[in-house]
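Note sheet for the following structure.
The other protein chains are all here in position, but one chain of the complex has been omitted.
For clarity, chains are labelled A and B in written order, and residue numbers in each chain start from 1.
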Amino acid sequence: MANATAAVTHGEHEPTTTGLDHRKLLMWAFLGSDCMFFGTLIATYLVYKNKSIEGALPIDVFDIPVTSVSTFVLLMSSMSMVMAYAWLTRGNLKAFRIWLASTAIMGATFLAFQMFEFRDFAVHGQLTPRTNLFGSTFFTLTGFHGAHVTLGVVWLLSILFHSFRKGGVTPEKNLDVDLAALYWHFVDIVWIVIFTVVYLFGVFEGFPGAAVSTGH
Amino acid sequence: MLRLSPRYRYLIALAMVGMLAALLFGCTPNDPHSTFDARGPVAQSQLNLFWIILAAGAIVFVLVEGAIIYSIIKFRRRRNDEIPEQVEGNSTVEFAWTAGPTALLVLVAIPTIITTFDNQVSPDQNALTVDVVGHQWWFEFRYRHPDDPEKEIRFANDLHIPVDEVVNVNLGSEDVIHSFWIPKIAGKVDMIPGGGNTMWIQADQTGFYYGQCLEFCGVQHANMRFRVIVHSEEDFDAWLRSEAEPAIDSPDPLVQEGKRVFLTAGCTACHQTQSVVNVGQVSLQGPNLTHVASRTNIAGGVFDNRGEDGEVNDAIFQRNIRTWLEDPEKAKTGNVMAREAPSYMNPEDALSEAELSALVAYLSSLK
Partner (left out) sequence: MTTIPLAIPRPVHPTGIWSWITTIDHKRIGILYGVTAFLMFFSGGIEALLIRIQLARPEQNLITPEIFNQLFTMHATTMIFLGVMPLSAAFFNFVVPLQIGARDVAFPRLNAFSYWTFLGGALILKMSWLTGSAPNGGWFGYSPLTGITYNPGHGIDVWILSLQVLGIASLAASFNFIVTILNMRAPGMGLMRMPLFTWMTLVTAILLVLAFPVITVALIELFFDRAFGMNFFNVAAGANAVLWQHLFWVFGHPEVYILILPAMGIVSDIIPVFSRKPLFGYGTVVLAGVIIAFMGWMVWSHHMFTVGLGPVANSVFAVTTMMIAVPTGIKVFNWMGTMWGGSLSFKTPMLFALGFVTMFVIGGISGVMHAIAPSDAQQQDTYFIVAHIHYVLFGGAIFAILAGVYYWFPKLTGRMYDEKQGQMHFWLMFIGQNITFFPMHFTGLNGMPRRIYSYYGGLGWDFWNLVSTLGALILAVGFLIFIYNMAKSWRKGEVAGSDPWDGRTLEWSIPSPPPEYNFVEIPHVEDRDDWWEEKQRRRERRAVPVVAGGSDADEGHDIHLPQPSYWPFFVSLGLFIGGMGLIYLMNVDADGIRTLNWAALTVTVAGLFMGVVSVYRWSFEPVNDPEPDGGHAAH
């Protein structure tokens, strides 16, 4: 290395104009874009709310207590993610791994609930994506959310395995985990919106969803 | 003040004369689709707005392009030019050219909004109502039966309306999105499947007008036309009553043979020969043929049946219907009849020359 101080275009320690790391900024931009993605799916769902001509409706298939449990699990996974990150920055890799693994497990549990729910709707509720407008919009919206969670679980597990390599995950390189955490929290928040708008407004008449349904 | 060399003056004058000539020459109100020849209040209100915005646009156009041309000539680089003063901006000027256009647009917005509401809300809710239904690629028109509120009269390709009367139009479609447009009477409104668009039209003069689908609707979008015949009030009532009658059943043996072909060759799967049906009954896929021989055009405007006097001419109709039935795919590529009628799909079901002639004779008798 001829000159140790030579400017390196890319690297962890390069100062940036905003002070934020490139990857962090990228993540925020991506999440902004993803907001529009889910926003459009939710908008489609709302436009078609109460417009199905035949087949099962939210009130026929939703089991709010069950979905509340899976929602709670997903919420708790966010907390567990916070713990993982906190332990990492303090240098306790072992605690970090435990919390990270529990985050991934809770994510997987949520997915298991979702698969169970989809199967239940199809078998007992006679609701498939082809049944009616509700089926198409519901499965597409929650399916894409599920895909996001799946991606998140894979990501968390990758970090977990990587952390067993020497120097794979270190407190100094906490940004790798920070980005995954950001993504995880985002996916979690999207679910809160879906749970409220799709599940709660779909079942309880008193919610403002009834007013929205005649929209457009 | 800017001093132009004669060469520039000459060029600019020439360009201006050229543009003026093009504008005058370019838009001729006599053309059948011209939007400059409004023959009804809706088209007239739209044309009035067009003139307002065209005038505003012309002012902006002349000022802006004039200033650009002036700058190009005046500030062109000359030898020994010093570096010009590095002006970064001027708040007063910038405020002025923000406020100016805003004011101009506010002035245009007011009549725009007024006309938007006027054209949407029919001035007479109880006026004659016509349902227009779009099909790939022809227009169907449905009139309330004058005597029986349970029945309606169906017609295709020609829209008949009385002069000087509001006509309320309900727009719909049996397949994809189409659009209803009579350039001289009213701007387009889309015909949405499952959607209930309405509009109102009124014609100020009797006569013959052109209409056209204006929303891309598939392979034969170009040949989805209709004609509008504006009658005096008495003529319209007479026309509607005659439409409600069945067609003359001619005893001519050739016609009777043609009728037999019509009933056995599969035509009835898509075509009806009874113009009066129950209100709201789903239409068959093809045009109702009850009075087909009295229509000014067939196949969505591919064939014009009128003679030089502007009236439907029997000989021309016969020639047209024969050409159409001989090879509909050639006349209107991709049309549904050529694609789905057994006589055109299966060689063994093809019509013989004798059957074709009989069929032509039969259809020509349906007046």
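A few points about this structure:
The definition used in the following text is that contacts are C-beta pairs under 8 Å (C-beta built on N, C-alpha and C of every residue); 3 or more make two chains touch, one makes a residue touch a chain.
Quick caveat, the model's predicted, so the values are computed rather than measured.
Among the displayed chains, contact with the absent chain in the complete complex occurs for A, B.
Only one of B:12, B:128, B:214 or B:284 touches the absent chain when the whole complex is considered: B:214. For the chain missing from the display, the contacting residue among B:12, B:47 or B:254 is B:47, taking the whole complex into account.
Interface note: of B:102, B:205 or B:264, the residue touching the hidden chain in the full complex is B:102. Interface residues of subunit B facing the missing partner chain: 22, 26-28, 30-36, 43, 45-47, 49-50, 53-54, 56-57, 60-61, 64-65, 67-68, 71-72, 75-78, 81-90, 93-94, 97-98, 101-102, 105, 108-109, 112-113, 115-117, 119-121, 136, 171, 175-177, 179, 183, 186-190, 192-195, 197-198, 210, 212-222, 333-334.
Annotation for subunit A: contacts to the undisplayed chain at residues 1-3, 6-11, 16-18, 20, 22, 25-26, 29-30, 32-34, 36-37, 39-41, 44, 47-48, 51-54, 129-130, 132-133, 135-137, 140, 216.
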